[in-house]
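Every protein chain except one is present and positioned as in the full complex.
By letter and in written order, the chains are A, B and C; residue numbering begins at 1 in each of them.
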Amino acid sequence: MDYVYGPGRNHLFVPGPVNIPEPVLRAMNRNNEDYRSPAVPAMTKILLEDVKKIFKTTTGTSFMIPTTGTGAWESALTNTLSPGDRIVSFLIGQFSLLWIDQQQRLNFKVDVVESEWGQGANLDILASKLAEDTAHTIKAICIVHNETATGVTNNLAQVRRILDEYRHPALFLVDGVSSICALDFRMDEWGVDVALTGSQKALSLPTGIGIVCASPKALEASKTAKSVRVFFDWNDYLKFYKLGTYWPYTPSIQLLYGLRTALDLIFEEGLDNVIARHSRLGKATRLAVEAWGLKNCTQSEEWFSDTVTAVLVPPNIDSTEIVRRAWKRYNLSLGLGLNKIAGKVFRIGHLGNLNELQLLGCLAGVEMVLRDVGYPVKLGSGVAAASAYFQNNTPLIPSRI
Amino acid sequence: MDYVYGPGRNHLFVPGPVNIPEPVLRAMNRNNEDYRSPAVPAMTKILLEDVKKIFKTTTGTSFMIPTTGTGAWESALTNTLSPGDRIVSFLIGQFSLLWIDQQQRLNFKVDVVESEWGQGANLDILASKLAEDTAHTIKAICIVHNETATGVTNNLAQVRRILDEYRHPALFLVDGVSSICALDFRMDEWGVDVALTGSQKALSLPTGIGIVCASPKALEASKTAKSVRVFFDWNDYLKFYKLGTYWPYTPSIQLLYGLRTALDLIFEEGLDNVIARHSRLGKATRLAVEAWGLKNCTQSEEWFSDTVTAVLVPPNIDSTEIVRRAWKRYNLSLGLGLNKIAGKVFRIGHLGNLNELQLLGCLAGVEMVLRDVGYPVKLGSGVAAASAYFQNNTPLIPSRI
Amino acid sequence: MDYVYGPGRNHLFVPGPVNIPEPVLRAMNRNNEDYRSPAVPAMTKILLEDVKKIFKTTTGTSFMIPTTGTGAWESALTNTLSPGDRIVSFLIGQFSLLWIDQQQRLNFKVDVVESEWGQGANLDILASKLAEDTAHTIKAICIVHNETATGVTNNLAQVRRILDEYRHPALFLVDGVSSICALDFRMDEWGVDVALTGSQKALSLPTGIGIVCASPKALEASKTAKSVRVFFDWNDYLKFYKLGTYWPYTPSIQLLYGLRTALDLIFEEGLDNVIARHSRLGKATRLAVEAWGLKNCTQSEEWFSDTVTAVLVPPNIDSTEIVRRAWKRYNLSLGLGLNKIAGKVFRIGHLGNLNELQLLGCLAGVEMVLRDVGYPVKLGSGVAAASAYFQNNTPLIPSRI
Partner (left out) sequence: MDYVYGPGRNHLFVPGPVNIPEPVLRAMNRNNEDYRSPAVPAMTKILLEDVKKIFKTTTGTSFMIPTTGTGAWESALTNTLSPGDRIVSFLIGQFSLLWIDQQQRLNFKVDVVESEWGQGANLDILASKLAEDTAHTIKAICIVHNETATGVTNNLAQVRRILDEYRHPALFLVDGVSSICALDFRMDEWGVDVALTGSQKALSLPTGIGIVCASPKALEASKTAKSVRVFFDWNDYLKFYKLGTYWPYTPSIQLLYGLRTALDLIFEEGLDNVIARHSRLGKATRLAVEAWGLKNCTQSEEWFSDTVTAVLVPPNIDSTEIVRRAWKRYNLSLGLGLNKIAGKVFRIGHLGNLNELQLLGCLAGVEMVLRDVGYPVKLGSGVAAASAYFQNNTPLIPSRI
């Protein structure tokens, strides 16, 4: 019997781990296999190519590491940089904070560019730092594409433009954990050197694969990077890629088959349609928040996130109570406010394998919870705003036309 | 790859087969087993006792037949009646119609008591028939507890009162397919002689088990009933019950384990809480229908069904188009109008393992579809009405308090 | 937690229900679906065509009935015959006995042609009966292709030859429960009128679908057959086939998807290769039995079954104890001796999704059990005999060459 069973389905709207589609659950429902048989390398080879499509890279090299996003971060940093290297990093929320903490503990010299939580990365400061850095002491720019704690999406194209403007050779390292495969992400076009995501986010799998793509420039950097690394060392992978056996250590057979199916579903829907669907879900959520008379934690439209919305609650309400109550009464899982904004925001994750009616159920639930905790929301108001948008903008399901 | 894949979950709101809870899916995810080993009879023995709880019978004998509801009907009739026997049967919608068709083809003499679709069984006519029948030529009363086509719940306690009033010995046979384990059903208290349901309804399993309970009087009747039967013969079961091997032919191992878990979930929630939850879902649905300015196919409150709501659409709208569009655009599965009311109603099934937010997602979807087909519903109106009711009436999930 | 857990896999060697391949388990691991949506009929239509391939019929009409083999028997009989019709039926073991019991209870006049258990159907008597029956009072010949209780395979081609010789128009009804999709079965070539199997046998699914194929002549007979039937009535199916909705009542969604995958696996392996594999497994089992110094219940090579072997034990040994001990000590499930031969034989089922090493594990287990119960078998002897055959006759797995 499960822990804390409640009737009906759990409504999972945390921004990760997200809902797994049934075909993926099915694909993973299997015994182990010998990963040294011909089958697993053959499957791996194709997967390594296919994951590159969700990064929109053809020149990158992909790694599927048995780890989490935190491990993928570490892989990105230690393979490209040496202790003492100067990097510019943007602190805009809890996850960028944690990455910066990692950067510092890995002994890099980090120029932390801080914004108020709810704002995007301050790219003006980036520009001025690059302008000053004619000696090219800055070795890397580290930035989260989408800050999961605040629902802020940074403008990566603009980062690339600034780097180009100053002809600065710094590596461009991107945490795409809550963006890749849900937001528009263009590794090659934007000249990203390392990008990474985790299987439990937009790919809608269980936790367990950190997917990292490295540009040729990043691979080149890895040859001289002096950061100590073994488990996360790309070279161990590259050695096995050459051998055609692909795995320096045992992968999860189940996750490989799950990833195969997850990609199949994404390609069947069409990556651009997946991104459009996230855009639709994000927009509808924001319309609901507005209808409720609440504020988005994200302070400006330019940074609105289509994968997670952090909603500010009035000062007299504890957002933690909203999350607790949603789970206890309505079997609805929302995201907590973290760190600085704990108690002040709750988060609606709208990424992964999710559709319009699932979100509307969530929004209806949030409305009830808001009333439960004393906020006089008009029931149905957010749902109405979101539905109006959906009704005008949702395409027919292609396979059913 | 699945047929007709759409992103996110399918919103399944047909009145059967219904949503299967994850713990039940897990329980069924297993290889076959020897059903003649000691394990399967041991499990069967307990299941036969436990299923009686959802019928609220202690004196009945239960049968778990590898068939559908149609087969369970046939089992109820052929084990208790002989060709030519006179029975009174109520025609109030498509499923009672089909049962009557079966009764006639099995060569019983059926007094069909017809009501307008949307009304309950005409029990006044029953009373007058029983009054006249001093010779006790009527051998059985056949009635559906809940007509799935129209969302009409008949008053079984009243049927018993009438039978008692006339001290009539007719057998009382009940189709509880869309009621048992969701609506208040009291086999012993109401003196029901045979009651039956199907695994794919309120038990929230796949199709495949017809569950039939027979009163001592029904078992007695089976000894002289002359209807030809083999597969559906209770005696073959009773013979194997005595042997302690329980199965005259091969059961589905998967469904037995699934049923075990389904019952565990129901008992953990509490049968009365399960019934209260259905009452809540039914009430909320009706409030939404009202808010939409639409009519319930069920013509009077006394017959309102808490497991399925048939919604009448305005004459200019084809309800079939609503169902089609819901599926094609919103991955929402609604029930069609059947036979006489095809095109005139669509149905929302709200039975089985389902919670408030799932229903609200469905209602929000219906609103969008209604606009899609040209009915000027106010978006959010039904959701608001339903939520208002839920917010005042939904208990905390007990395991999470 | 399971009942009676033992470490490692259960070795399932009863002749049904049999081992389900992992891809089929995966395919069935799914929520319910609306069976009135366009998807399920589309899938059903193709399945109805594809199941005909395992019957080797192109002219037959197939039915997938939510029932067991016993129900499929009833479907075959009641759709083609009228009460009082004379049929010739062969009693050669427990399953033919049960079918005959059904025939009699359904009020047919059965000429029972009995053989000693361990022998095949006495076709000489059939010939003489047909020779005498110039008035064509015999309406049907009923025969099991493979008697699961004794491991006897009847010669159906010979039955057809005899029918043809006497130009007798009797219907030819075949129980193919433990043969179809494992033994060579040729519905069209042999002029079989109704053939049937169950999903839990060679198809390697859970119990729950009785698959019946009817020849044009059988369909024609169904128009005048007067046996009472509703649940099993082909006409209800045919009506829905014409409508394109295919289902007179709710099918098991899970079994449909499971059947789809089961057929895909069979077609990928190749039906003839499936049959050859069963032939290999049967031959190897018989070689082992011989090496153990034990006798096959089947008295002559002409009737040897490639799907089940019934092994006679010496008089001082109780075969029931062998089966019990196999399960209790080695997690091995063998088939009991039934009825007349209870205690005298145990059965090794070798049908369905099974390979050589699985069988060798079983044979090694049987050897240990034989010693456990006091039979002085030479350990390894049966395995050696079987392996020698396998090593000379097992092809490479085609997908791995």
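The criterion applied here is as follows: a residue touches a chain if its C-beta (ideal position, glycine included) is under 8 Å from a C-beta of that chain, and two chains touch if they have at least 3 such contacts.
Values in this document were obtained by computation on a predicted structure and should not be read as measured data.
Although one chain is omitted from the display, it touches the following shown chains in the full assembly: A, B, C. Looking at A:G8, A:G191 or A:G208, the residue that reaches the missing chain in the full complex is A:G208. Only one of C:E74, C:E147 or C:E356 touches the chain withheld from this view, namely C:E356. In the complete assembly, the contact with the undisplayed chain comes from C:R277, out of C:R36, C:K129 or C:R277. The set of chain C residues touching the chain not shown comprises 1-9, 11, 19, 21-23, 29, 264-265, 268-269, 274, 277, 327-332, 353-358, 360-362, 364-365, 367-368, 371-372, 378-381, 383-385, 387-388, 390-391, 394-397, 399-401.
Panel shows chain B; residues 22, 25-27, 29-31, 38, 400 of it touch the chain omitted from the view.
Listed here are the chain A residues that touch the chain not shown: 3-4, 10, 12, 14, 16-20, 25, 28-39, 42-43, 66-71, 73-74, 83, 101-102, 105-107, 198, 200, 206-208, 227-233, 248-255, 327, 333, 335-336.
Basically, only the chains that are shown with their structure count from here on.
Two copies of one chain, chain B and chain C, form a contact in which over half of the residue numbers belong to both partners. Centroid distances built from C-alpha atoms place A farthest away from chain C. Separation between the centroids of chain A and chain C, computed from CA atoms only, is 53 Å.
Averaged C-alpha coordinates put the centre of chain A at 44 Å from the centre of chain B.
A straight line joining the Cα centres of chain B and chain C is 34 Å long.
Of all residues in chain A, those that touch two or more other chains are 22, 29, 400.
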